[in-house]
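Notes to accompany the following structure.
Every protein chain of the complex appears in place save one, which is left out.
Chains here go by letter, A and B, matching the order in which they are written, and residues are numbered from 1 within each.
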Amino acid sequence: MPDNEHNPYHPMPMHILRAYYESNDRALKTFELAFDKHKDCDEFFRNYNPGQFCQLSIFGKGEAPFGVASAAWESEFVRFTVQKMGSFTQYIHTLKAGDPIGMRGPLGNGFPLEDWKGKNLVIIGGGCAFSTLYALTKHVQHPQNRPDFDQLVVIYGARNSGLCMYKHDIQSWYQREDMELHQAIDVPEEGWFHHVGYVPDVVKDVAPSPNNAVAVVCGPPIMTKFTLPALVELGFAPETIFTSLEKRMKCGVGKCGRCNIGSKYICKDGPVFSLAELQALPNDI
Amino acid sequence: MSEIKVKLKTEIERLFSEDAVDVVIAFKKENAPLRPQPAFFKSVDELDNLEYNSLCQNNLANYLTRYPHDTLIGIVVRGCESRSVNALVVEKQHPRENLYLIGIPCQGIIDIKKIIRKTGEEVSDFSEDEDQVSVTVKGQKVTFTREELLHDSCLRCVHPNPINADVLLSDPLPEGDPAIARQAVEEFEAMDKDERYAWFQHEAERCIRCYACRESCPMCYCTECFVDHATPRWTESNISPAGTQAWHIIRAFHQAGRCTSCGACERACPMDIKMTYLTDKLNEDMQKVYQFEVGMDDETQPPFASFNLDDKKRFVV
Partner (left out) sequence: MMYILEKKKLDQTLKSWSEKYEVFAPQKVEGFSQFLPVEASGELALTDPHNTRYPPKALFMPQSEALLRYNRRLDRLEEVNTPPKPRLIFGIRPCDAAAVTLLDTVFNTEDNKDPFWAKRRDETILIGMGCVEPPQTCFCTTVGYGPFNTAGLDALVTELDDIFAVEVLSEKAQALFVDFPVASEDQQNQAQAVQTHAEESMAPAFDTTDLKQRLDLIFESDYWAEIADSCLGCGVCTFLCPTCFCFDIVDEVQRNERVRNWDTCMFRIYSQEASGHNPRPTRKERTRQRLMHKYSYWLGHIDKIGCTGCGRCVRYCPVGLDIRAMLRTASTLESERVNAG
């Protein structure tokens, strides 16, 4: 990134293109960011891979990491879905189209798509952690990328239908012939005809085959805790199960030391890790 | 001193044998030279490591706030420590009935830094009696008077005897002279505004915001300290005059009417910063204005935490 070439802490100037609520409780809001400088845009998409994250920066408020929720082909914007949690995210939620914002990225390792070529993809997401899996799905769906992969199964659970992200687009996935979609909510709702139950149970019901497959799981810790063993039970080897980790971050480039688990930095060696890699790391998450 | 250690061991053994305590907070033998460590004994088998001498420089009351209220805690307390315990009891940080105070009238804590400044660090041995302290440095024995080596706060100590202890392991010592304590404060008060600020600035500028002073202080137990707040941002975290001065002056004011002048903060500081001059002055003010001295019993409410109809209402519009 030319602007950051000399200073890795220097954000690229961006501005908000679109901002809209994702969830009916207004705790989730999606922002699509555009680059102020064209060369930043080119450089970004040259390096970007689904599964990566960026540090969004608001001067006077600080920075925080967010997974990128768009695929490179979608256009020259970068999508993030922000959950209102603390003072920084509360402030971001007040931003609207035209407002300036800073961004550093793409950061992290992203999903190992090269290794996944030719395989069946089982994408399992829960709640607001679905954003990078959405990016991954969008990437795979593109006609240029789709032939690289075999079957595509997406399992996406939310507490209730109002909390489901990217509803409009996801609805259209039921019409696609190149993938299987399984949505789930925790308790029955009128007008809901898809799965009802927790994601780990839905995974057991759908029972994706481990043959020539990789599974990616992103969700709240409680969901991941029960989903990973469910996959192991279905016969997935630890090398074929992937997840994305989170920790408090500051520099995002493996220098400030904060996000370590054992000898790995989540911002640099991750955030995507296989279960096999995680099993070799200490229990520090 | 070694007699006291023997009595202490016997008392702790008794407490465990009667199931009267879940843990006893005392000191244990050192690994690093001249550094006995706070210890948390859970059974008599651990007592071989028990230590008690004038190098035991930490205020053990600091550890009380780590335990759930139903823990039965035995704790060694000297004069200032017992007052800190009383202050914590008043602030409801631990019920008094779940505390067993093993009182040891205190002859003062030796300031390790004073020894090291005089002899260098290669000290291999330490011994003491009522009047003298001896250390062995490179094979040579060097002796000092206690007074030469006592920590500055101990030189000004008014209350060496534990207050409200459940047992006393030695005879009470004479109280200190409040005039000596007041003298240091009066010297500070005698400085004019600019001199005071220059002194304050001079001490604060060395600060590296390690917060050893805060962590060693029994009265600093807030789960989130004001310096860690982002919203609102009370002070900057920078090593800068604004940051370090705000830290020192605000922490001092948070201690007004709560600090027992134990000096643990100064002993903990890695940059040898003086800070008790601030809290000693504030404590004097509390005595003058509110006739309040913290920790003299475990019931009296501190002036800033209580209200009664006799309070002066000048500040109320």
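Methods note: a residue touches a chain if its C-beta (ideal position, glycine included) is under 8 Å from a C-beta of that chain, and two chains touch if they have at least 3 such contacts.
Worth saying up front: this structure is predicted, and the values here are computed from it rather than measured.
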* Structure fact -> Among A:Lys96, A:Arg176 or A:Lys255, contact with the omitted chain is made only by A:Lys255
* So which of A:Tyr9, A:Phe77 or A:Phe226 would be touching the chain we can't see? -> A:Tyr9
* **Touching residues on subunit A - with respect to the absent chain** => 6-10, 13, 59-64, 85-86, 88-89, 100, 102, 221, 246-248, 250-251, 253-258, 260, 262-263, 282-285
* Since one chain has been left out of the picture, which residues of subunit B touch it in the full complex? -> 30-33, 35-40, 58, 62-63, 113, 117, 120-122, 124, 206, 208-212, 214-216, 224, 228, 230, 233, 236-240, 242-243, 267-268, 270-272
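Basically, only the chains that are shown with their structure count from here on.
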* Asked: Counting in whole Å, what is the centre-to-centre distance of subunit A and subunit B, each centre being its mean C-alpha position?
  -> 51
